[in-house]
Structure formats: structure tokens, C-alpha cells
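All protein chains but one are shown at their positions in the complex.
Here is chain A:
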Amino acid sequence: QSLPSTFVPEYSTREEQTPYEDATRYNNFYEFGTGKGDPARYAGEMTVEPWSVVVEGACGKPGTYALEDLLKPVEYQERVYRLRCVEAWSMVIPWIGVPLAEVLRRFEPGSNAKFVAFETLYDPEQMRGQRSLFSTIDWPYREGLRLDEAMNELSFLAVGLYGKTLPNQNGAPLRLVVPWKYGFKSIKSIVKIRFQEMRPVTTWESIAPNEYGFYANVNPEVDHPRWSQKRERRLPSGLLSPHWIETRKFNGYGEQVAHLYRGMDLSKFY
């Protein structure tokens, strides 16, 4: 299904885009299995219509919103962002959606709303990865941002890519895109948004706090304990001519986001 949108060049990279087939067949979406091809294979088992999102916590307009109402009065934008996975590969993807700040503002976050927490759908009947016996993930998948990160101009709520509605494996019908952070921060298939004063505990940090931090900003200076983050394979990467590129701090978005972390020791708050 094609989605009309307005291209926003000031937030878009001109780097070569990852082919649609790769971006939609090589995914991490553990709700459908840990293999890269599992989401494309099994995400069709999820129903995304109708979809509603629960908004709760420290805000003026909590409630359960139908997806259409959540997005209604806004015009879709297209932004081409770099996506850097914590596993040291990356893609360039044209997203379609709305600035997160625009949506959040309408819920009137209170003065004690310091963080925004997000949750993915939990439904083992539709999500076979959640039925796995030996998964260490305590479902549902949880992510979060500091409110000022969420309100940053780059933070984006996507409903589509490459001019079309999001395929299920890419996090339909509604997903976050925070391009200066590792991909796992960009939570998929969102069903809950909560404003809160305390920092939320996120899924990956609760499994392995020494490997995945709350901030998870792309940073070539801080290695993952199991591998280096200095370089990345920009996909598609060939076997004989691997497409290695240097990883950039904040995934190259320092101009827009570095000020958020002024004075913080990023090797400690990774």
C-alpha cells in the first residue's frame, strides 16, 4: 500500500539506500525468532489492523487511542536515515512517518514526565518468538528515551518505508526510529507509551547491562564487550568485497544530538 508523504531533505542522507528486499528480509525482531530471516517468514502471523496504543502516566491526555486517531491531523514526512545495528552492520532506509515530538506533545506531558517508555505488543499466539521455551527476554519488549531525546527533531515515529506501509517484519504498524542510537532502541509494533519520572528499565539492559546500556548511542569509542564498534558493514555487503565503513559517533548525527549529552561520560553512560 503506497503512502503519500513530503520528502524532508534537511533530515535525509544522500548515501545510497539499502535495497527494499534487504531492508525487509534481513531483520532483528525477536518476537518472531532470532534468525535474520525469521521476521520476514513469520511476522505475517501478526494482525496489525485494528491497532490501538495505550498512552498513560504523567500526561494530560492519557487513554487508549486508535492508531488512526493517534496520527490523524499530521502530514507524513519521508526521511532517509542511517540505521546502525549494535551487531556492527548498517543500512540506509527511507522512512515515512511523523516527528515523535509532534505526537507526544498532543498528550500534554506533565512537568514530572522525565522519560518516555515504550512497549511492543505481547501476544504469544501471534508472535512465535514469545513462545520460545529458553528465551531470556522477559516479554513484552521494552524501550525508553529521556524526554528531551524523545522531543529531539530526529526522533521519528514511522508507519512506512520506501513509500509503502511498513511490512510487519519492520515493526508494523507503528515503530520508533532514533537514528543516532543502536537499532534495538527503535522499538517495533508499539502498543504502549508511558510518561514517567523514573528512568525505565529496558529489555536489553535488563538481560546484559554490561553489553547494552540505556542510552545506546552509536559510539565507535565504546566497544561492545564481545566485538568492536569501530567499523560497520554497510549492507548489502559482498563476500569478496565486504562493504566496511568507519562507524561515526552518534551515527553521524552529532550536530543534532551531541548537545543532549554534554558533560556526560559516554563510556559510562553507554
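Following the convention adopted for this analysis, a contact is a pair of C-beta atoms (placed from the backbone, for glycine too) under 8 Å apart; a residue touches a chain by one contact, two chains touch by 3 or more; residues count from 1.
We adopt the following convention: contacts and distances are computed from a predicted model.
Visitor: One chain isn't displayed here; going by UniProt, is it "Succinate dehydrogenase hydrophobic membrane anchor subunit", "Protein-methionine-sulfoxide reductase heme-binding subunit MsrQ", "2-oxoacid:acceptor oxidoreductase subunit alpha" or "DNA replication and repair protein RecF"?
Guide: Options "Succinate dehydrogenase hydrophobic membrane anchor subunit", "Protein-methionine-sulfoxide reductase heme-binding subunit MsrQ", "2-oxoacid:acceptor oxidoreductase subunit alpha" or "DNA replication and repair protein RecF" considered; the missing chain's recorded name is "Protein-methionine-sulfoxide reductase heme-binding subunit MsrQ".
Visitor: Which residue among A:W89, A:Y162, A:W180 or A:F195 touches the omitted chain?
Guide: Here the residue in touch with the unshown chain is A:W89.
Visitor: Which chain A residues touch the hidden chain?
Guide: The list for chain A reads 18-19, 22, 25-26, 30, 33-34, 36-37, 89, 129, 132-137, 207, 223, 225-228, 230-231, 233, 235-239, 242, 244.
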